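The block that comes next holds chain A.
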Amino acid sequence: MKNLNSVFAAYMVGWTVFFVYYISVSRRTAALREEIERLKNSLTRGK
Partner candidate 1 sequence: MKKSVLSAMVVLLLLGVAAYAAFFVAPTDAKQGVIYRILFLHVASAWTGLTSFFICFIANLLYVLRRQPRWDWLGVSAGETGLVFTTVVLLTGPIWAHPVWGIWWTWDARLTSTFVLWLLYVSYLLLRTLVEEPDRRALLSALFGIFAFIDVPLVFGSIRWWRTQHPQPIIMGAPGSGLDPTMYKVLFFTWLAMLGLMTLLLRQRYRLEAMRGDLEIIQRELEAA
Partner candidate 2 sequence: MALHSNTAVLLGKELRTEFRSRELLTTTTVFVLIVIVLFSFSFDPTSEESRRFGAGLLWLAFLFAASLMLQPCFLREQSNDTLSALRLSVSDPFAIFLAKLVANTLFLLLTELLLLPVFAVMYNVSVLPMLHWLVLVFFLGSLGVSITGTALSAISAQARMRELLLPLLLLPLLTPILVASTEVTAALFDRSPYVQWKGVGFLAVFDLAFLTILWLLGEYLLEE
């Protein structure tokens, strides 16, 4: 049954990859949102 460990490992690896990617895109989105807010403010301030 030691092979069962490998099966678990495979599923863990798979889900980790998906999860890490999801988090990475979320982070980039949040950072971009901040940047846009900042720029929008400087635009309105400029006007």
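On how the list was made: all candidates are chains of the complex that A comes from, given by their letters.
Methods note: a contact is a pair of C-beta atoms (placed from the backbone, for glycine too) under 8 Å apart; a residue touches a chain by one contact, two chains touch by 3 or more; residues count from 1.
Note that the structure is a prediction, hence the values are computed from the model and not measured.
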{"item": "Result, touching chain for chain A in the complex among 1 or 2", "value": "1"}
{"item": "Residue ranges of chain A touching candidate 1 (in the complex, touch as defined)", "value": "1-4, 6-7, 9-11, 13-14, 17-18, 21-22, 25-26, 28-29, 32-33, 35-36, 39-40, 42-43, 46-47"}
